[in-house]
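Okay, so here's the structure we're looking at.
Only one protein chain is missing from this complex, and each of the others stays in its spot.
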Amino acid sequence: MTGQSKPLVISVPEPRTLDLIFTPGQKQVLFDRYEVVETGASGVAALPNHILARAKYILGQPPISEQTLEKLGQLRCVLNVESNLIDNMPYERLFQRGIYVLTTGAVFAEPVAELGLGLALDLFRGITNGDNDFRHGKERWGGEGNASARLLSGAEVGIIGFGDLGRALNRLLSGFRAKIKVFDPWLPASLLADNNVTPASLEEVLSQSDVVFVVASVTTENEGFLGGESFRSMRKGAAFVLLSRADVVDFEALMAAVVKGHIVAASDVFPEEPLASDHPVRELKGFLRSAHRAGALDIAFKRMGDMVLEDMNLMDRGLPPMRCKRAERETVSRMRSRPVDKN
Amino acid sequence: MTGQSKPLVISVPEPRTLDLIFTPGQKQVLFDRYEVVETGASGVAALPNHILARAKYILGQPPISEQTLEKLGQLRCVLNVESNLIDNMPYERLFQRGIYVLTTGAVFAEPVAELGLGLALDLFRGITNGDNDFRHGKERWGGEGNASARLLSGAEVGIIGFGDLGRALNRLLSGFRAKIKVFDPWLPASLLADNNVTPASLEEVLSQSDVVFVVASVTTENEGFLGGESFRSMRKGAAFVLLSRADVVDFEALMAAVVKGHIVAASDVFPEEPLASDHPVRELKGFLRSAHRAGALDIAFKRMGDMVLEDMNLMDRGLPPMRCKRAERETVSRMRSRPVDKN
Amino acid sequence: MTGQSKPLVISVPEPRTLDLIFTPGQKQVLFDRYEVVETGASGVAALPNHILARAKYILGQPPISEQTLEKLGQLRCVLNVESNLIDNMPYERLFQRGIYVLTTGAVFAEPVAELGLGLALDLFRGITNGDNDFRHGKERWGGEGNASARLLSGAEVGIIGFGDLGRALNRLLSGFRAKIKVFDPWLPASLLADNNVTPASLEEVLSQSDVVFVVASVTTENEGFLGGESFRSMRKGAAFVLLSRADVVDFEALMAAVVKGHIVAASDVFPEEPLASDHPVRELKGFLRSAHRAGALDIAFKRMGDMVLEDMNLMDRGLPPMRCKRAERETVSRMRSRPVDKN
Partner (left out) sequence: MTGQSKPLVISVPEPRTLDLIFTPGQKQVLFDRYEVVETGASGVAALPNHILARAKYILGQPPISEQTLEKLGQLRCVLNVESNLIDNMPYERLFQRGIYVLTTGAVFAEPVAELGLGLALDLFRGITNGDNDFRHGKERWGGEGNASARLLSGAEVGIIGFGDLGRALNRLLSGFRAKIKVFDPWLPASLLADNNVTPASLEEVLSQSDVVFVVASVTTENEGFLGGESFRSMRKGAAFVLLSRADVVDFEALMAAVVKGHIVAASDVFPEEPLASDHPVRELKGFLRSAHRAGALDIAFKRMGDMVLEDMNLMDRGLPPMRCKRAERETVSRMRSRPVDKN
């Protein structure tokens, strides 16, 4: 294969970098297989017409105007190496032309699920508090320190949202013999049953669980859908673990429920990030804090590179992509999580 | 059934109490089905001969002399409601007469395994440290806080000891696709293979694992068998989670390995309990502390009551006990964990 | 909801019927929720323009001309209630307009996988032959009848093709601790690894398996790709189970390999169906025959109705379909299994 005949990739992965998402070996594969034209997000429109005309893939989600898109005559796929979709390209026209728009957010499912399980076990057993007491010579030994300790094995577990992350969590829980109820209005009941979880209403999930994991993405429709009444409906002493986006929750109401001692909670996401240094959640007892660290593991970013290479390889061979998630006409406009400005 | 004809139970559960190990409902069942004679550990020998002669079960492990045992002509089983065996009765004579000696330590397997998994996830993701940083306004957001974060999914996991606890841990890990190696010199290789784990030498487990769980009981033979060389042979940055008894470890050497930054560690057990207020482990970075709280959950104690009632019911019907673990002639003298003085 | 406002469905399920694919209750749901216009395959073009203009769904895969398609201005989805795609509509234009083309073949995966497992166990244990011997008083008792008997537990299993059917088979095998190798050139390796199977070349699957299941669909590229050399490369005495389409196999070569005693085989599909009454496979020893009965269970057809209703419900709510499989631009032209003329 001569250089000329290699498929052309326009690389604009910012805010990611190629070195973040590819191991050295994978990056070598990328450059061996493809002609890679690197530019900044604003630079795509300025690329020479003969480059645009030959581009088969775009790595990243730079702004693309209708006009530029017309020049991208061979474009097969936009691989946006993020979880979200910015409204900066004419999606409808892309879909008409059969150009795939792929997101790689699935790489975060496993890391986030593991942290979520860790947070839940911590809330159930007081791991962080126990260690702090121990450091300060105030630890209580044996059963005396376990007044509120609970088992996850056999517990009733609620999951709100059953995308990649909900499924990863369900998989991690498979050794716990938990009774898992799931609320996800976007999924048919039979698909939930196939995953051995019980479809349930939001009310059932909240009021009948020992721990509730929130892994639903923010959409135009569910902002702040978990508020004061939601938390009040939970079991006394139950645990609430927030893993997806802070915007699905009325954060003040969540804190109030914890202050009252009705529930305990853990969260990886916050209304503003970084958070004001005097935000009251910083000292809130019964609340476990994680600074949006659930997904951003090096191993997850490197899996993005894997996924991208696997799917481009499939498309090179005339097959549809299978690893990344495809943007859908129906949902592209509903998804509104903010772009990341930090990896 | 008249009161007379009920099987007689001598109840001496100390340091447990009947209320600790039975729910009110279970306790009712106990008193409905059996004639229960309650006494203290030292009181058994003083019981009237006609009581001793009719006793079918002893609940607890009080001292029993050869002489008293001769009077216990109908004795069928000692249910000791602990995990360990004290050398305070003529076991050989009990075995000759076919009297079962049962322990209920299996109830702790699940709670301990859950805490062990929670500690491992904490070490892998810095949950406790991250929350402390957050409280003090020093948190690092996103990938910046994840320099040493690792995934348990797909990791190489070592387990030392594969009794009830090792098996419970293996079950909890079933959703993690981990590669699990087990060292247990008391078990045949085929039994490990049946549990889908790989039999391995101690050296292999230590040197080829991302996390090592120690769940081996102390015996006369393995005191301090994990020392400085063991920790040095571990992978740089690997996690060591101690769950069974501090005596299997050279604790100074363990702390030294953590001080050096070679490994991180968590432990639920300590050389003395309670621990001196100035013990250096209290402030050791890279070490996560739990004050022997892994097993002592109320739900675990209540399961003891369940197990005891189920096994007495089997024996009432002329069947062998199946829930509690039987003491074995071969191992009774090797098991030497100290008696609990606290629940 | 008034009748007027119900979404309109054009129903042309032939060769299926509504009664085949819907239970009475489901059929009621269909008619309650939708305005259903029933016609024959050739009748679509003749429907009045005002009907065509309002049609949201087509149930079945009738011929649709470019011209008719233009009149179907609201068409959202063709649910073809089969596994295959006939080249009788302008797919490219459908895709441009974002009209889904859905197939329901996934309903057959579980029934076919179960039969496949049953055939494999029969070949491994001689169930059919043993029963025949027994009927004729020629049975051999105990170990004497087991000279060639083998276990599936722990065996090396090869699967060729890993679509819905391959995955269903993999799931059924999950209790067998089998070592499963899969050849599927359309799938990325990581997706196979996610399913806990080992990606392998065709040669490896054939030469290193105790049983090989063929569940690959016929495409324009793989007709007859399993021939004499393939069978010769298999282990002596291994089992070959053909479940998808006879056209992927050189059937003469397969029979020859069985005649020679090199392998044993079972098949649910044949070069012609029905098969000539004097076809030599009818009396071939070492060959187990099933008359294309693997998938056509009533319960499977009824699941089609379920899937159709679930996906129409999602689309009614502005969501993408999730139960049925979507035809893909890339693969629609490669799939060439013959239309069914019998359910």
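To keep things simple, chains are lettered A, B and C as they appear, and every chain counts its residues starting from 1.
As a working rule, contacts are C-beta pairs under 8 Å (C-beta built on N, C-alpha and C of every residue); 3 or more make two chains touch, one makes a residue touch a chain.
A quick note: this is a predicted structure, and the numbers were derived from the prediction, not measured.
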Only these shown chains touch the missing one, namely B, C
Answer key for C:Phe31, C:Phe176 or C:Phe225 versus the chain not shown reads C:Phe176
Even though one chain is not shown, subunit B touches it at residues 95-98, 186-191, 306-307, 310-311, 313-314, 318-320, 322-323, 328-331
For subunit C, residues touching the missing partner are 110-111, 114-115, 117-119, 121-122, 124-128, 130-135, 137, 139-146, 149-153, 171-176, 273-274, 277, 282-283, 288-293, 296-299, 301, 340, 342-343
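Methods note: only the chains that are shown with their structure count from here on.
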Among line, ring, star, complete and other, the chain contact graph is line
Computed over C-alpha atoms, the centroid farthest from that of subunit B is that of chain C
Taking the mean of all protein C-alpha atoms as the centre, the chain whose own C-alpha mean lies closest is A
Here the gap between subunit A and subunit B, centre to centre from mean Cα coordinates and rounded to Å, is 38
So, in whole Å, the Cα centroid of subunit B is separated from that of subunit C by 51
For subunit C, residue numbers touching 2 or more other chains are none
